[in-house]
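Just passing along the structure, written as structure tokens.
A single protein chain has been removed from this complex, and every other one stays in its place.
Moving on to subunit A:
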Amino acid sequence: MKRATHQSEIVDALSLQDLCRFCHADEDWVIELVEYGVLEPKGTHVESWRFRGANIVRAKKARRLNRDLGINAAGVAMVIELLEERDEIRRRLSRYEPV
């Protein structure tokens, strides 16, 4: 067994191309998600867009929901918002239950 520890880095500030490769999506799909406000990249032009933090995991989730359940961008936007709301409520609820 290899004992060497592999070089690791936190994935952050992805360009449009990097994000597409990361979540196996095409550029049109990502641009649509930006138009629906699911993703909010920093930068004014498509070429200078940088996707950070929560946007990266959202993009992955959005791609899976689209691929697995056939949900379009508008539907994905709503599902993700509701899921985040639900997770937040669950987090609050868990404070009142012992771990």
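Just so we're on the same page, contacts are C-beta pairs under 8 Å (C-beta built on N, C-alpha and C of every residue); 3 or more make two chains touch, one makes a residue touch a chain; residues count from 1.
Keep this in mind: contacts and distances are computed from a predicted model.
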item	value
Which of "Stage III sporulation protein AC", "ATP synthase subunit a", "Arginine ABC transporter permease protein ArtM" or "DnaJ domain-containing protein" matches, in UniProt, the chain that is not displayed	"DnaJ domain-containing protein"
Interface with the unshown chain - residue positions in subunit A	1-12, 21-22, 24, 53-54, 56-57, 60-61, 64-65, 67-69, 79, 83, 90-91, 94-95, 99
